[in-house]
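Just one protein chain is left out here, and the rest sit where they should.
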Amino acid sequence: MLNFTVRRIVLVMLVALTVSVIAFFLVRLSGDLATALAGEDANAQEIADIKKIYGLDRPLIVQYADWLLSALRGDFGASLYFPETVGELVAMRLPTTLLLAFSGLVVSLLIGIPFGVIAALKPDSWVDRISMSIAVAGQAIPTFWMGLMLMVLFGLILRLTPISGDESWQHFILPAFTLGYYSTPPIMRLTRSGMLEVLSADYIRTAYAKGLKPLRVLFKHALRNAVIPVVALASVQFGHMLSGAIVIESVFAMQGIGYLAWESILRNDIAVIQAILLIVCLFYVGLTFISDLLNAWLDPRIRVS
Amino acid sequence: MTPILETVDLECSFWISTGMFSPKKTLAAVNGVSVQLLKGQVLGLVGESGCGKSTLAKMLLGLQKPTKGNILFDGQPFERLSQFERAARVQPIFQDPYSSLNPRKTIFEIITLPLSVHKVGTSRDWLQKAREMMDLCGLASRYLNSYPSQLSGGQRQRVAIARALVMKPEVVICDEPTSALDVSVQSQILNLLMDLKNELGLTYLLISHNLAVVEHLADRVAVMYFGEIVENEDTEQLFNKPNHEYTKKLLNSVLVPDPSRFARSV
Partner (left out) sequence: MNDISADHPKLDPDNALRSNLTKHLFRRISAHNSILIGGGVLGAIVLMALFAPLLAPHDPFSQDLSRRLLPPFWMEDNNPKHILGTDNLGRDYLSRLIYGAQISLMIGVCTAIISGIIGSALGITAGYFGGRIDAVITFIITTRLSMPIVLVALAVVALVGGSLHAVILVLGFLLWDRYAVVMRSATQQARNMDYVSAARAIGCPTWRVVLSEIFPNVVNNLIVIATFEVAHAILLEASLSFLGLGVQPPDPSWGLMIAEGKEFLLFDPWVITIPGIALSILVLAVNMLGDGIRDVSAPENRN
């Protein structure tokens, strides 16, 4: 296990490094930073001065190294539009996104696990088929449209929830549901197959045979074992939600990093885009790493290959 | 008589990584093997699974590079021949006819693949050739456009044999040619192999764990144990007077249908 962990850490570092290269060059190719800084109607001399001041006349590799080293210290440079530094901006906006992604995850687990368990208890029953069909059909609905429709229904017609913004916990209900809904089918499916496997295992039969109450067997013995892979999956899904937040936040006008990223892309605010791209990618890498470790801990076969 | 195919101190070892910090170890799947195949004869190769029989077969087919030693074909070093030339001389028949035939190809395509790869003749010749080979291997030519899934295990193995022989090779490596088949079909395939051998003057390396089969078909038998040949004798000699401890164990571990030998070995 130690060996596996060390190998994985090396891999994760390499991936993170590659991703940082991509994040830097992808965005740097998108626009001329000096022109953006100097303004549209700057003359050549002004642009050249700006290049000198910000060190943009140096080779790209040097600039990249400089950027990465500062980023590691939390210094992501200055935004073109906001008075705050990029580091401060991201720190200000990140909690909203994390909260949104977390509540989305809670929603998908709250729907996915119970229905997965019920489906596993009665495989191929109507509950199983219908819950799976609804979940799968829901995948066809575009997230942003689902968000808008929920907004119309619950915010405008029924007036049960706030329409947009992120001031109170009520504001998170619709976005969290919209976001969480899309991770429900994989969680449901994994819970179902995990439960099916565990329920047919010998120790569960033994538990029943010992005369333990069925519900106790279900929760204490079966679910506990079936749920660990689901936790591993949930960690990957959390990463997807951070990325999905960009659409949801712009639909519900929530001031998270997704919204910030969108605004910054539209404004070509390079330093902000780079920072968010790097941070979200690092979250992704980290969460996948956790999921891999969990799976490897569960299934020793993975460690060897 | 000079051997048609010969190995000299053949060795093949694999690196096994046991962990990032532990030193790498080598595992010798085949370790210093020297065997000779005499023209027109059958060399039986027996041993338990994992003893290196299949690795040896792979090297003889050019599918695996030896780490040490030589393979000589008609006294010539094998590696001087291209895979093309090797293929025309040595062909395999695999154990599992369910895995050795591409399920997406027709019998015609399978049998004539060697011809098309080696660009022998035209497609009209191929049809003629395919019919000929099927006839030779006891397959009705109506299966020409069938897919392997429409054939029985025995029929599939006949297709595999037809494919192996279509280029008229001199040596055929039969890797457990009947062990995946029903008992009733096994003898038919073995008989076919022996008939073809006599008719076409083939040389066989017969790999098997079925000692009865080897005893009946092989002229000589080599016993392989942990990558090494521990005994290499005339068949009769080996079965009647095994020298090596392992060979004795191997012979004793099978139920012998011949009670007289059972009496002798006790």
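Should a chain be cited, it is by its letter among A and B, assigned in written order, with residues numbered from 1 in that chain.
In this section, a contact is a pair of C-beta atoms (placed from the backbone, for glycine too) under 8 Å apart; a residue touches a chain by one contact, two chains touch by 3 or more.
Quick caveat: nothing in here was measured; it's all calculated off a predicted structure.
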Residue touching the undisplayed chain, where the options are A:L29, A:I61, A:L158 or A:L215: A:L29
Residue of A:S193, A:Q255 or A:N295 in touch with the missing chain, whole complex considered: A:S193
Touch criterion as defined above, residue of A:T5, A:Q63, A:N225 or A:S243 at the omitted chain: A:S243
Residue among A:M151, A:A176 or A:L293 that touches the chain left out of view: A:M151
Chain not shown: contacting residue from A:L179, A:A261 or A:L294: A:A261
Residues of subunit B in contact with the chain not shown: 58, 61-63, 82-84, 86-88, 90-92, 94-96, 99-105, 113-114, 117-118, 160, 163, 167
Residues of subunit A in contact with the chain not shown: 11, 14-16, 18-19, 22, 26-27, 29-31, 124, 136-137, 139-145, 148-149, 151-152, 156, 189, 192-193, 239-240, 242-244, 246-247, 250, 261-262, 265-266, 268, 273, 276-277, 280-281, 284-285, 288
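As a working rule, only the chains that are shown with their structure count from here on.
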Intercentroid distance (Cα basis), subunit B paired with subunit A, Å: 55
